[in-house]
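All protein chains but one are shown in place.
Order of writing sets the labels: A, B and C. Residues in every chain begin at 1.
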């Protein structure tokens, strides 16, 4: 719980809401960005959550509608400080949460950090990929990478932990890892090229010249050609999946990852081009993917190449896999809404697990199409 | 209730669901169009509804996902016939529902028709605006124009009526009438030009050359220059509002209405340019609109010109009014999502009233932005 | 000619290029904006022009490709000063050109100002609409409003004038005036509502939050509800057209003008809703428009509502007129590319006239569609 007065203890807690009408008090830090807006959209309709505070840069008692007109009806206001909360969602620039979290989590408040500061297990990755030394490397081991499809039991185990810190995944890693996990688990990744396409909302809400409508519309371009930071997560988690299954994926060590900006607001499509370590077949791949995702509430294995619009506004993931007999390669595609499953929705999904709630609570919305 | 065997009686019914877990059995006819999809999206999450049947042209036991990929997870199938239902939503071309409804409504099934066949009170308007003679003019008087903000009590009165037929409003009339109703009620409309802009989803899902991406993108054009059919509804309802209030609006008799197609999928903005019948002021207009919409769950009077994105995916309406001191005119703007408040959401709102449910049931979703 | 050394004389000049390969030396001030880019695009292919200088804010010898990647192949550079030129195009914020022009024009250099500082004939309009007192009201009378279709002879007369100052029209006025001129000339405008739609490039290249792709895409909104500055030009020129024809247009005195931002980069559609001063007919209107534009190289009177894409990238204007028998009103629509006929192209067209060149020189490009 975030307060200024409670002593900093770190004893085991039970994060399940009490019965009846009890709700979990939640705060959102970074509420004025696109991810913050999406957290508000989802959490304000979450049946077991009460949003008790929104924090934003230099905003004092400003109605959220002044920033996000579509959320005016929530009646929420943004302030410079948060009241005591049971859980806090952080949507902050990298390097910021790393300093805040120890104090918050030490108070027993569950932390769902949507930035990268608690995604990587190795402290050495932070100076390398993000350009800062992590101030609290001791917390990285206990923090959980918040991709429920890969770390469900670890997330659930935070329910009673003294400190609960979730490093919620990046948008590209989410789409990419869910497309590749069944292959990684089988040691099939012999060589890997990931070519991804994203709408512009992933770049945030700050006004930048190259995100103006006149520049983005009717155009596509690649970026991050000198190494996108999300590579670190992708390599870490592919290695972890392989390791847990006792296999190695030689192609997952130095991933060739290229993101593109496409003229749309939401959506990520990640196309993974895999040269397998051995001969395989469409039938084997179909079985692998069906087995991997049969019980996943948000993942569908689809028979035709999925469009990002099929999941727009929802927490869903569509995964597609194809064996190309001519080339012997595998194509694996994942599509998500970058602001939902790629950010706010996934954070709520992890939050549910941490609090012992059904994983889909508050995330039942169907996609919005056309 | 739609069945093949029950005798056609028309005695009073009580449409409120029984207590506990009882739900209302609902069918959707025209499920393969955009409006049909949106009905499925909303009704499949409606807590007191069970969708028991979807009907579509020549589809026999086809999964809805084959048509609407984003709805695959509902597990629903489309068929050529409906099972017995308590209520049916019709999303059909004009002239089709007029023949179907008498049989359905005679069986006690509530009918929410999203086409124009039961919107107009005068049978003479059908050959004039729609090019067909209405086959059942006797039903037009009892059918209710399903704009709850104007006809709430009549919709609620259908709860116990032998026949319950709702003619759910067109998209343009919804945005326009809600922008203008407070003026019409005060007799302020001395002259009226309505200039509206719509996304392309209002034109439906059938492949047409002028709705191809290459034609629509990066372009805007007017259409319907020889008289758009929605004028009939706008004039009828403005007259009704004035009449109920005992005033006349000389500018509402022959409305100059011009729609435009803009390069977006969803959204309607209707800008009504009014020359008032007498001098007025911003303060008077603010009071009129505040009073008119203070208790409306879905209508917000906003202080800055609203964008359609502020209501995207929701049943909300943003209304804006401005007195121009220089010209003496009034500008009134209404924005909606044409597929929600302009079609499926409004139909559900009316359905709720007809069944004695809270009006907002199943319609609580916040807008999706950015 | 702009130089630092020549005495400021103002004697008659002949602006026609000498024969043979002689070209007109041209400079562009404000080259780093969207209008500046469009001037470069057109003028670098103009057969009788040599661009000898580009000026931009704080840019010293920077290749134009650093700002406008699509113009890199021109090999031009932007600098803080211009060399001597025969003609200069100014694309500057309002209030800036007013101070610069007297010095430039006094040197014999023809000035085509694409801002508003020389569009209005009455100095009193500047504090009213633009919030500044014009520093050189004495120049307003001799400056010519650069709409060739209305002021061709005055533009041509600048060829030998001591001072040649063209106030190139705004984008909305261009589309609106060309749609309405035949009616204004006949005194038919009894009441006027102008409802216009524009792509975002009209708002310029500076990064602003409400012009970000995520805000503009999939949305439409009105703006300028407290009076858009372009009203001043529209009223001035409609009055001038009527006055020249010896008629009055009671509806043109206090125009109700409302602009909208639509999700596209280029294009303006202006829909003028006119209540005529007397009964008219489609046949009369057809004759009026055919007569008005029969010999205009860039204006087409079209039989179906025009789309902005039909003129994209070109200097063309499509005009459409319709008499509505039901309401008795007239609808007149004009569409242009706001950066070409609404800015750079029109400026080149006026430049051609001022220099005694065929009016279409350098402007022969066909529209780019789809």
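Heads up, the rule we're going with is that a contact is a pair of C-beta atoms (placed from the backbone, for glycine too) under 8 Å apart; a residue touches a chain by one contact, two chains touch by 3 or more.
All values reported here derive from a predicted model rather than from experimental measurement.
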| item | value |
| --- | --- |
| Visible chains in contact with the missing one | A, B, C |
| Candidates A:46, A:59 or A:266 - the one touching the absent chain | A:266 |
| Omitted-chain contact residue, chosen from C:32, C:236 or C:265 | C:265 |
| From C:198, C:217, C:236 or C:280, residue that would touch the chain that is not displayed | C:217 |
| Residues of chain A in contact with the chain not shown | 191, 193, 195, 197, 199, 214-215, 217-223, 225-227, 254-256, 258, 260, 262-267, 269, 271, 273, 275, 305-310, 312, 320, 322, 324, 326-329, 331, 333, 335, 370 |
| In chain B, positions touching the absent partner | 34, 200-201, 205-209, 211-218, 263-265 |
| Where the missing chain touches chain C, by residue | 34, 37, 41, 44-45, 68-74, 201, 205, 217-218, 265-266, 300, 302, 306-307, 309-314, 316, 364-370 |
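The rule we apply is simple: only the chains that are shown with their structure count from here on.
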| item | value |
| --- | --- |
| Between chain A and chain B, centroid-to-centroid distance (C-alpha), Å | 37 |
| Shared-contact residues (touching 2 or more other chains) in chain B | 217-218, 265-266, 306-307, 309-310, 312, 370 |
